[in-house]
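Heads up, one of the protein chains got dropped from this complex, but the rest are sitting where they should.
For clarity, chains are labelled A, B and C in written order, and residue numbers in each chain start from 1.
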């Protein structure tokens, strides 16, 4: 069975696992106070060009979104996000569980626009009754988005500029950040994110780690952030588990290098689909390829390949997703192309 | 430096790590739907003698307490716990963050008594104004407790009986359950817990795993428990990380066997302390040894041994804790005894 | 200054105030256990044709929405509402503050349709990943809606039927219910609501009371509803304040009779606006009249009349709202028409 179901199908990158193994019996203090956490944070700060920033390690994506948003919003504020944003749709109400509303903007290919954001904010503050409404308290975007698309530098600068004008922290969900950074169509690096966002996270779960996301506050974390992490049940006793993994991922550019494999294999697959005349749902710059299949074709393919249903297009056609990752073998891609 | 600071100072037991390594590149589906999760659950159900029960894997202790309690309580209910219970003191208000009160009972050596529980419930329901108060909705105990003590079978049966009389689910926090099961002073096994509790968890973080707690509902989990796990940010994309580890821990009784090491080393240490005339804070049946040290002695020892401050006894004396674990070497215990 | 700003500009209807005055020095027990609360509840149950139903009195509209929704939803559920629903827009996130998401449907003139509701539910349950999403747990509509429009009996039966098919409680916000019942275009009475909804409230604040909303559960209230009312700070010590007022409102059909005044005056005003060639924003069947004004005209009128800004139509035109109520004098309407 060929596996293109998602980008978290394997365990950890061998170098990450090796680092876990070689440090396994060291006796280290808990809750992220060990030297591996410290040096991983230092490496990340360096890669992001924010020597005075703060880095925290959390376990997974929904947790990270809920902890960051729940910690940064004031009680009367909500988070602005694309209607298709992960926090709005696929997190079982984790944001609302912290007491906050998700305020939605229209999306195009998973992205919000500066124009829509500006309109939203002007309308809100222009409404005399806005004291009876949820205040926008921060802006959430994902990069890559749910649909694998990327913000351009210009788009991100515009959004960031509006956020700063309205004093709204900008939060970038980077669950698949490596694949964004490695994309040949990206003009944004870690240092750009650190310059333009107030908080973002570098996803590990989908990019080479067993688990773990590195939250970067380029300036400063909220006061007592650690206590709030604990309060949301997100503080690991063996913090080393995350520190050791990110220490490996941020040694010798491993994070970026392994991300490139996902891009290479995805590009090969997308090109082949186009060549074979398949209709792409959108042209993806990263590791998720969305394509329209005839239902009969889908049925047949399912017997030999694992991939994801995305949405129904019409009675006879379905949008499906093939995901590659740091672990995808080019030979599997070729085998898949063979079947298409 | 000798390490007796806590029981989560090392990584995973070698067999656990080996199992992670050997399964690392297998392509598995996510969110706990992989075969390792399934077989680990099956092994746990078998060990607990509850073939129809449900098992879920979560990442850490506070998370598990918050998810279980937050999912089982009705909105107008609180959880009854010892005044010293972890949920009442050391979880940064994680329970209250889910909207629920911790209703406290007096404790003796970290344990609540059936008598106090019964009095509390009779007083509550005897109070005509109890509709204006938080209803007791479940009972939380830890076994071993915060102080390393153990409930006897008779004590647990009494508590369980009262809970059933009042239709209150009984929840046992087993963050250190292995050390309780392995204690020579324990008369309670996994099957007893499954018979007497409505939900309990088998701690992995402190007993051989990198992370992970196995929550056991001997009868049935709350409806849509998985969605609530997600809502609290506690669902791992790579659920395999937990399944593989518990699969190893519940193969060939590994969990119990490695727990025995903690007991052996703790017993040796406690005996030596007594022989040397030290005052024990309490006589511990498990892996945490509490002893009173003169402050000057404490100072000296700190240079060569890592251990924990527990509480001030008087101006000149302090209660400290030495913790052993599955990983503690007897030679380190001997070296510590040498220093005492 | 003519007053058409809203429908809560005066105090209480004189008969309501008289009843408060005549019972003022009676010594009554608290928290809604007094005889006036009892007899008001009995009268309401009778008017609604639900002799076994339960009635509770709360203080205001947002409070009622938050208490009812917060008490009926399970933790993993959200409330389905029109995108323009009061709970979604104008309650400062009161629903999310209770931990629940508002799941929005498209609206037409403030109303949702059975078709959209059905599609939403089918899509939700058809999505394999719906365990990662917020479950629809109840449906909220307002009648009259935010825009003063009314559901027809057929529309409400369709929505109610879908709710029952999916076992979703249907909740009707009746903040302005009297004006809906009194509308000449309404084919729905209290008994219809009691038959088709699982909970609804009869608004007092906007229909003759100083404050107060009567929540009707035609079958049964959630267990321990009173404790949850208290938990949300919504239980009045002097419950009589609400009981006495609803006792007056439900004596000799006062509630309906005084509502008719709002309809008569609104109809007169709407007719006159049409006759004078004004563009109506929508044709209102109740007490809120929405009309498009040239901005210059709006400016002039503001000097002599209080009314509400609704929304900007274009650079030169604005939608405004004139509201009538139980207290509006026909002579004021005539004076307003004079000015138009």
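In this text, contacts are C-beta pairs under 8 Å (C-beta built on N, C-alpha and C of every residue); 3 or more make two chains touch, one makes a residue touch a chain.
Everything numeric here is computed off the predicted structure, so don't read it as measured data.
Only one of C:205, C:259, C:288 or C:324 touches the chain withheld from this view, namely C:205. Only one residue from A:6, A:23, A:71 or A:205 touches the chain missing from this view: A:71. Within the set C:21, C:115, C:165 or C:219, the residue that contacts the chain not displayed is C:21.
From the options C:59, C:79, C:105 or C:181, the residue with contact to the chain not on display is C:59.
Remark: the residues of chain A touching the chain excluded from display are 70-71, 74-76, 99, 131-132, 135, 224, 226-228, 230-231.
Residues touching the missing chain, restricted to chain B, are 75-76, 78, 89-93, 96-97, 99-102, 128-129, 131-134, 309 (touch as defined at the top).
In the full complex, chain C makes contact with the omitted chain through residues 3, 5-6, 8-12, 14, 17, 20-21, 23-30, 59-67, 91-94, 97, 205-206, 210-211, 227-228, 230-238, 240-241, 306, 327.
Methods note: only the chains that are shown with their structure count from here on.
With touch defined as above, residues shared between interfaces to two or more other chains in chain B number as follows: 227-228, 230-231.
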